[in-house]
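Excluded from the complex is one protein chain; the other protein chains are retained at their positions.
Now for chain A:
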Amino acid sequence: MTGLIASIVEAYGELRVSKGRILLSLLGVAFSVFALTTVMSGGQMLEQSLKQSVESFGGRPAVLTVQPMGDMGADGGSGGRATVEDMDRAVLEQFDQMGITERSRDLQGTLRVQTGSGVVAASGRGVDPGWGPMHRVDVLQGRWFADSDEGRLSPAIVVDETLYEKLGRPELGAETVDLVADKGATAPVVVIGVVPANEFAAMGMDATVYISASAADDLPAGSGMEQAARQYLAWVPEESAEEVASQLSARLTDAPTGSYDAYRMDGAGDIEAFRYVRYALMGVAAVILVLGAMGLVNIALVTIRYRVREIGIRRSYGATGLRIFIGVLMESVVATVIAGIVGVTAAVALVKAPFVTEWFHSIGLVDVPPFPTTAVITGLTAATAVGILAGALPAIIATRIKVIDAIRS
């Protein structure tokens, strides 16, 4: 252990003496580590943000959407068209038969909410409890839906924080607010949870209200949900998504309520495409790193020729070949680790700079994730690896220097 510390001390001493040379040789390494870390961390953060956005919209991989085909729509129980209960039964039975437990109905319509300053139109979403985990719903206050919410006299709703503010922050799970229907009819509901303002806000919608799908079906006429687009979501293992989708389509082709189409709707493909771009950028950074390493090797090889006498002196005072090897290698490693730290620090400073965060927000990303630790580790590992590779050759040459020739030189 002392030998290793002594080698580091020795290496640091050499770096201190030759700081000008070292600084020049390490510019390339520091820059390439900076580039590598920036691309990797920025890319990861962007990917993570995109993933969050895509998953909150389309669901996590792999969410299958089962949608009625043609003009077959629910009429709420009137006329000859299929009722919502028939549709639910037809699809959910197939889910049961195929063992799909992670599922949800998904109704998309509009709702009007009475606030202190008037009626606010909101995007209405009728869902089952399974919808939340499927879309990575982040509940800021209160809770998401549970099975126990079914059959409540005052249905439970979850609202986004914008609407929650407009509602005057009612007590969660206790205080009722009114959904407004036609002809002055209202339906009292209870806010049980608050979620972040989502991308709908950015798209011009004022607010979002999540309500139990069953409760949405029971709302008074003119509430805005009776004509809601109805679909069913199934969260299945990614590797079997295609197979499950085709089976579901086949099983629901001739359902009593009509035909249904099952397909994958999540945005995993978009994220995958973005990942390839990130890999390409990382490849460019890696090439820069290799070029930096080659420059470092070049300078190290020249330097070792100037250090023949010094190495001979050290050998005469008891330095073994191994110590000389480790010493020269350490010089390279210590130097590149320092360069790596500089590069990584610069990358963190850049990626976490306010203008970059603002840019993330400007492209519609709500949550900017923290700087990824993997990028830091990769940057420092790359710097260390470059140090080892660039130091090994000069170190081998250094151990082959003959002590007698070195002292006489």
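Simple rule for what comes next: a contact is a pair of C-beta atoms (placed from the backbone, for glycine too) under 8 Å apart; a residue touches a chain by one contact, two chains touch by 3 or more; residues count from 1.
Everything that follows uses one rule, which is that contacts and distances are computed from a predicted model.
Taken from the listed names "histidine kinase", "Peptidoglycan-associated lipoprotein", "Cell division transporter, ATP-binding protein FtsE (TC 3.A.5.1.1)" or "Dihydroorotate dehydrogenase B (NAD(+)), electron transfer subunit", the protein name that UniProt assigns to the chain not shown is "Cell division transporter, ATP-binding protein FtsE (TC 3.A.5.1.1)". Interface note for the absent chain: among A:Q227, A:S240, A:S259 or A:T320, the touching residue is A:T320. From the options A:R89, A:R275, A:R309 or A:K352, the residue with contact to the chain not on display is A:R309. In the complete assembly, the contact with the undisplayed chain comes from A:V17, out of A:V17, A:V119 or A:I377. Counting over the whole complex, chain A has residues 2, 5-6, 9-10, 13, 17-18, 309-310, 313-323, 403-404, 407-408 touching the chain that is not drawn.
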